[in-house]
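One protein chain is absent from this view; the other protein chains keep their places.
We call the chains A, B and C, going by the order they appear; numbering starts again at 1 in every chain.
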Amino acid sequence: MPAKGGLFPKALVRQTKGVFIMIIILKNGASKGEVEKLIHSIESLGGITANTIIGEHSSIIGLVGDTSQLNEDDIAASDAVEAVKRVQEPYKMANRKFHPDDTVIPVGEASVGGGALAMIAGPCSVESEEQIVAVAKSVKESGASMLRGGAFKPRTSPYAFQGLHDEGIRLLLKAKKETGLPIVTEIMSIEHLELFADVDVIQVGARNMQNFELLKALGHCGKPILLKRGLSSTLEELLMSAEYIMAGGNGNVILCERGIRTFETATRNTLDLSAVPMLKRLSHLPVIIDPSHACGIAWMVEPMARGAVAVGADGLIVEVHNNPPKALCDGKQSITPAAFDELMKGLRPMAALMGRTL
Amino acid sequence: MPAKGGLFPKALVRQTKGVFIMIIILKNGASKGEVEKLIHSIESLGGITANTIIGEHSSIIGLVGDTSQLNEDDIAASDAVEAVKRVQEPYKMANRKFHPDDTVIPVGEASVGGGALAMIAGPCSVESEEQIVAVAKSVKESGASMLRGGAFKPRTSPYAFQGLHDEGIRLLLKAKKETGLPIVTEIMSIEHLELFADVDVIQVGARNMQNFELLKALGHCGKPILLKRGLSSTLEELLMSAEYIMAGGNGNVILCERGIRTFETATRNTLDLSAVPMLKRLSHLPVIIDPSHACGIAWMVEPMARGAVAVGADGLIVEVHNNPPKALCDGKQSITPAAFDELMKGLRPMAALMGRTL
Amino acid sequence: MPAKGGLFPKALVRQTKGVFIMIIILKNGASKGEVEKLIHSIESLGGITANTIIGEHSSIIGLVGDTSQLNEDDIAASDAVEAVKRVQEPYKMANRKFHPDDTVIPVGEASVGGGALAMIAGPCSVESEEQIVAVAKSVKESGASMLRGGAFKPRTSPYAFQGLHDEGIRLLLKAKKETGLPIVTEIMSIEHLELFADVDVIQVGARNMQNFELLKALGHCGKPILLKRGLSSTLEELLMSAEYIMAGGNGNVILCERGIRTFETATRNTLDLSAVPMLKRLSHLPVIIDPSHACGIAWMVEPMARGAVAVGADGLIVEVHNNPPKALCDGKQSITPAAFDELMKGLRPMAALMGRTL
Partner (left out) sequence: MPAKGGLFPKALVRQTKGVFIMIIILKNGASKGEVEKLIHSIESLGGITANTIIGEHSSIIGLVGDTSQLNEDDIAASDAVEAVKRVQEPYKMANRKFHPDDTVIPVGEASVGGGALAMIAGPCSVESEEQIVAVAKSVKESGASMLRGGAFKPRTSPYAFQGLHDEGIRLLLKAKKETGLPIVTEIMSIEHLELFADVDVIQVGARNMQNFELLKALGHCGKPILLKRGLSSTLEELLMSAEYIMAGGNGNVILCERGIRTFETATRNTLDLSAVPMLKRLSHLPVIIDPSHACGIAWMVEPMARGAVAVGADGLIVEVHNNPPKALCDGKQSITPAAFDELMKGLRPMAALMGRTL
């Protein structure tokens, strides 16, 4: 706070009721009636105070309080308003300002966030007991901390393989029993929630990041949720979707960047590694990277995984398949168990450099 | 088909089994074993025949049959493959090639597709009986063919107004009873499906365009589905989502372009009017435009609605609110009933020019 | 301006020196020294006055004057600043606020802007005298008001045909002599400027929209400039590029939307027709549409041209080639002279409806 009064001869010291978290710049010709109506409709939401500053030619309203119910566009609809500027982020529980310490989410004997680098590995789809158990054993040996595998698969085409469903979850649990690895698998509908009773981490895919009814339901289950960023979702929208889960009482949200949709066609999506430091500054939640879906190309997994660790990611989720060209989906981006073993070896010194255990 | 043989001295005439719908260009050094494995794995899906053309330095496989289960990326995962080119679209039931005539979807006494221009109007959210009935009466008087209104609202923030839910649907039905207008409202979760028993058109919002479980469920209900294009979905993905609904047995799909996400910030989204002629060429399904959500600015509704009719849209869905600045959501883009009346007047000669009744 | 004082009991009336055109929200803990330094560095640019409003917890600086030299990002670099909001557009000469009347640009006997719909037609590249004269005669007969044709061609590949250069301009002038049509052709480098002495309208292509040295040079020639929007340029950036030309003394700028780059692949670019009403609201300059380059597909020219007229475009620039499949560039999007004649016939009633002569 700048010191008051006389120090700024040109300035005006006045009583305000708190820190402005939204500023409304009024139109030059706004009528008193319009402004009063606007202030009334804002203050009637409760918890917000409007500080009006009237100049000879320009007037401003500074809002103090909880503006999380307020949408900038709705305010801009008023005929009295020239422009609106939100100063504070619209999310609260996911906001680092209110929770300065990193969130660490325990998953079985592993954890996400904190000093360890979480390595989640496994096939795109669970295909058979042999396949999933073999991959699980192999990635565990290489040092993975969790097993991933799709039982419900979101496929662009209704004619493509859609996953083994409950049988897929059963096979994942079998692989967990054999290896002790916690399991991560994707949910596509609230209706399937009870099938996930023994799943360790429930994944919400990119296409469902704004399936708000699903997010609300997951807010009422205590399990860790791995929330993937939508293909064209901003970081603020990702954090607002995390807020949906947290507002329901479930604070165990793992954020995952998995590539955004851009004009570039050399890679399937564009991996936004800058999301890692930015999300970690805005939020206390752990952030992991999916280099497999981001680029869609097996040989790019290794360099991009290294980059992810270097920018500060809390973990990686990597597709590993025992026979990629025969994979029932996403074979192009899967690496073999042998390549995963190499990847782990290459990541260890990088993790150490970043102060992470692997 | 070019005439055969001697006519092209440099050419080779050969027996192929049909029209190639996917071409696989093999790597120069591909081994016989790899190629045989690839052909075997493709043909074992059933319904596909591989025609191998082997040259001294370059070889190609031309696929004939039903390639809808095949994903280009999966084939490209093979070590033997240099490049893959799909020649035929991956959707079938939504494809105009197989259904040359325009689909016309009757909704009460109105219809979407065919000679009439469908005008769907109403508020973003149903707020009260007074509001929805008043808006319904007003837009009906102006010539609207259906009433829209949100009962379940997908909001970015968990703290924002989420709609009146079942009460909202009850109020829409009240407005229908008073005006005779069929009602259109959005579904956000399979769990709510039975609440939509008396709804005339079920809307799938942009954020749920790839909520495949929801699409499958809607494929089993006979009602018309208004399917909005996702914020960053390609036209092919939109048609694949329509295919999900149609593959379940429900052919009554209305496609809706509502603005895509780009780098531009002057408008909320970028309305892609070129989607109208392109979708109508690729598909037989009707296509409507939502100018309100596309631009997010009330004064732009009128010019963009005119443009939509001019490029051949089958209808419009427009937000109309009796008091836009007081709207509980999306007030910035809502027009008043009086403005809607003006819009209708302005559109009539444009519709007539395009051979549409309004 | 809201009425003063007592009317807003909670408000504060104060002396400000004008309309705020930029608002700086200070950080809660900003030091007096930092704020003073910031104010000093802003005011030292000249023509700007900073009005500081200091509250107990939040402080704001409202800037009055000419902020066109100020960049929001540069101000945001100060440690004292939480957020910055520009209220007034950064362009002045292109701004409708300061020039409410539409600009009409005469070109020979034609004009762009005002009541007539400008139709600029011709081949992508000038290829030969026969070709350009034949196309010129044909499009003139159909009612075109100007002839376009490329002499300098921006091609992605250095190995592709680059145009006939000065010979191309000579042939265009020949076609002008034969038909009386003013000619429009693209400049790619300041060095070629003197070759354009007899050209009627100089086109700046999308790739050169931010070739600021070229824009400055064109600001010193009196000729009309057809300025194409860059592939990923915002409307504000387009207007800033127009401002470069206008700031040099040349107010004859024609804005042209020609498709922006998005994720969609069904069309070459995405034609942003909403740019027309938005640009015409923000600026007094005429706006035309290039449906040929936007979609890259010949059959889409007609519907998108109709849409362009319907949203209020002041003209169209259309590729017409006497033998599109043999065109040396961009054949895919060129229409034949016969198709152009049909296009003109179809556009006439649409133009009439929009109050335009064609």
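In this section, contacts are C-beta pairs under 8 Å (C-beta built on N, C-alpha and C of every residue); 3 or more make two chains touch, one makes a residue touch a chain.
Since this is a predicted model, take the numbers as computed values, not measurements.
Seen in the complete assembly, the chain not on display touches A, B, C.
The hidden chain makes contact, of the residues B:Lys176, B:Arg207 or B:Arg261, with B:Arg261. Only one of C:Thr49, C:Asn95 or C:Ser232 touches the chain withheld from this view, namely C:Ser232. For the chain left out of this panel, the touching residue among C:Ile105, C:Val184, C:Leu214 or C:Met300 is C:Leu214.
For chain B, the residues in touch with the chain missing from this view are 1-5, 7-8, 10-20, 23, 25-26, 28-32, 35-36, 50-60, 62, 64, 82-83, 85, 87, 232, 261-263, 265.
Residues touching the missing chain, restricted to chain C, are 37-38, 41, 68-69, 71, 73-74, 76-79, 90-91, 152, 154-161, 188-192, 207-208, 210-214, 216, 231-232, 237, 240, 243-244, 247-248, 261, 268, 296, 298, 324-327, 329-334 (touch as defined at the top). By the touch criterion stated above, the residues of chain A touching the omitted chain are 232, 234-236, 260, 262-267, 270-274, 276-278, 281-282, 294-295, 299-300, 303-304, 306-312, 349-350, 353.
Everything that follows uses one rule, which is that only the chains that are shown with their structure count from here on.
If the chains shown are joined wherever they touch, the resulting network links each chain directly to all the rest. Seen as a C-alpha superposition, chain B sits on chain C after a turn of 180°, to the nearest 5. If you average the CA atoms of chain A and of chain B, the two centres end up 27 Å from each other. Averaging Cα coordinates per chain places chain B and chain C 32 Å apart.
Between chain A and chain C the centroid-to-centroid distance comes to 38 Å (mean Cα coordinates, whole Å). In chain B, the residues touching two or more other chains are 232.
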